[in-house]
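Missing here: one protein chain of the complex. Every other protein chain is in place.
Then we have subunit A:
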Amino acid sequence: MIAVIDVFITVLAAYFGIGVLFGIYFFLAGARRIDPLIEDSKWTVRLLLLPGAIATWIFLLPKLFKNKKQ
């Protein structure tokens, strides 16, 4: 059981660790690349969206690369 818990906690920590790094990028520049509408919004919107970016970076990353190619 301990082994399963170790793996789970490690995956969880890695997921949220990457999420925090992505969140910083999202706040500074990524949000604009994902959705240009954010350009006309206040910075507080990006701050409010930060927890969501940390939580859902895995869904946003492909969208970011796709938008970059375009």
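Everything below uses one rule, namely that a residue touches a chain if its C-beta (ideal position, glycine included) is under 8 Å from a C-beta of that chain, and two chains touch if they have at least 3 such contacts; residues count from 1.
One rule holds for everything that comes next: contacts and distances are computed from a predicted model.
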item: Record-based protein name (UniProt) of the chain missing from this complex, from "Rieske 2Fe-2S domain-containing protein", "Multicomponent K+:H+ antiporter subunit F", "Cytochrome bc1 complex cytochrome b subunit" or "Sugar ABC transporter permease"; value: "Rieske 2Fe-2S domain-containing protein"
item: Hidden partner interface residues of subunit A, rising order; value: 1-2, 5, 8-9, 12, 34-35, 37-42, 44-45, 48-49, 51-52, 54-56, 59-60, 63
